[in-house]
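One protein chain omitted, others in place.
Presenting chain A:
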Amino acid sequence: MKITRWIILAPIILTLLILAAFSRVDETLIIKTEDEMIETAAPSSHSPFEMSVTNKGKPIDGGVLKVAMVKDEPFQGIFSWELYEDGYDADLMSWASNSLFEVDENFMITNEGIASMYVDQKNNKVTVTIREGVKWSDGKPLKIEDVILPYHIIAHKDYPGVRYNTEFQNIIGVKEYHEGKADTIKGIRKVDDRTIEISFKQLSPSIFYGGDGLWTYAAPSHQIGHIPVEELVQSDAVRKNPVTLGAFKIDKIVPGESVQYVKNEHYWKGEPKLDGVLVKVVPSSSVSVAIGTGDFDIIQHFNATKMPEIENYDNITILGRPELFYSYLGFKVGKYDYTKNTVVTDLEGSKMGDVNLRKAMAYALDIEQVSEVLYNNLRVRANSLIPPVFESFHDDSLKGYVYDPEKAQKLLDKAGYIDVDGDGFRENPKGKKLEIKLASMAGDSTQEEITAYYLQNWKDVGLNVTLTTGRLIEFNSFYDMVKADHPEIDVFMGAWGTGTNPSPAGLYGAADQYNFSRYTSELLETTIQNIDSPQAFDKYYRAKQFKNFQKHIEEVATTVPMQFRYEIYPINKRVKNYSIDLKNPTELHEIELIAKEPFASK
């Protein structure tokens, strides 16, 4: 009998012990986090993280930099700037980059890179000139044909990617080439062996950010020029041995798992100091341990919610930078007319048509608390729809909707949303029951907590908000429903990555399908058009228009900015110098190491 009881009890006890051990670790870590966060908490306009690090020590000769890419699935491995779709592939390519241009602290193209650019605003022409003596990783010289080729890949009728878009069609002759009416793109003219001239239909300030249809990468025409576009994506030249221009070149690939780079002796800025780089995909479940044991030098795509797990390691420096990203709360105030391709705003007829109701819902959300507790301050409340990284465009004088439930209540009272029947929820001004439907995207487990918390926030001010479909919605369905203006959606929570050109065109214009809140007004439309008008070549004018845009959206509150986000990069102390500052990033060929192996945490 005794033994039988043991048999039943032992696993339970064992499990309890394991659980206890785990939870104890967690508790201590969390407590420490909060303490440290208070110390490091900085004004919201400044990053609480360092963006660069320099470690003391004598650099060793060469060495291989070990990079972990946190990802729970194999990478796709499309190593072509024209064809890739997944951001992880772009990260893998960046070590070997084919980028032609360099950018300054405002993300504007400079003349320091492989190519330089001259913009002829009057005639809508751009001249691109490549440096002399630049070589591909296989030693072949960079030719002007290598700059012309990508345009002919993207505009080709068999091109399978998304980059053939309206913006790209801004180049004269692209459409004709795509439709097979012309053999080459008329608007791209070879001037001499180092220069091309590109003619555009209409230039805007976006051209300085690599927009308007300008393509900023070269493609090795001697390697892929003869491969039919249709077969390119499956070819070895894209999958196995791409020829590149960057500091390192791809040496070996284990599909989906790891990529080994060796230094590119032909790199135009000089020979890299490292012998090579090794990038490995590491599952998110074990990456924290791998960081502690010193398996890696640089960790990319580290999930911010795991911050407490690595905070006490003494072998790393945690760098962080604001992401080009914002999340938002969108209110449906109209519909998209897919036959006429236009946004039809209907404030009168929409449940969310009252600006006071929208503002009240924004004030009622305790985003500050969510950012602090669930995101360890790696997210902050956003005050506008332009991330602060874009210093000249971001309006930091805007307050945003700082948590203020009383103000929310007052706004609702004023607008006539009052609880008539005494059930705890406010009715609409006509005295009818008001049920607001929120669409929220499914993500990790925190997403569920957050949504529940927001629903509570709204309940606290007397608003009956429930979830569309009754639960969080899977990504694909979410966008299907939001795009189709599903009648069950009144409010939705989404996010955008802005890229380096923060222009609101495409997202808030009157013809934009992605203008999901379906709000447009004359003022908004002209402002957006002004931002990308020829007049906006004047920096100050453009900045002013950007500020007008942010102000207008804040006033109408059809899209409420929720959070800006930081991305963090744990860097092992073996790395001599490293910077993740988008405005002043480390030159890859100058990275050095100060020890044979990465350091382990004590």
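We take it that contacts are C-beta pairs under 8 Å (C-beta built on N, C-alpha and C of every residue); 3 or more make two chains touch, one makes a residue touch a chain; residues count from 1.
In this text, contacts and distances are computed from a predicted model.
Per the UniProt record, the chain missing from the shown structure is "Peptide/nickel transport system permease protein", taken from the list "LexA repressor", "Peptide/nickel transport system permease protein", "Chemotaxis protein CheC" or "Aspartate carbamoyltransferase".
Considering the full assembly, A:D72 is the residue among A:D72, A:D183, A:D421 or A:E522 that touches the omitted chain.
Touch with the chain omitted from the figure is made, among A:T127, A:T342 or A:S477, by A:S477. Remark: the omitted chain is touched by one listed residue; of A:T54, A:Q202, A:S285 or A:N584 this is A:S285.
Mapped onto chain A, the interface with the missing chain covers residues 3-4, 6-7, 10-11, 14-15, 18, 72-74, 76-78, 83, 85, 160, 162, 164-167, 233-234, 252-260, 278, 280-283, 285-286, 289-290, 292-293, 295, 474-477, 479-481, 496-499, 506-507, 513-514.
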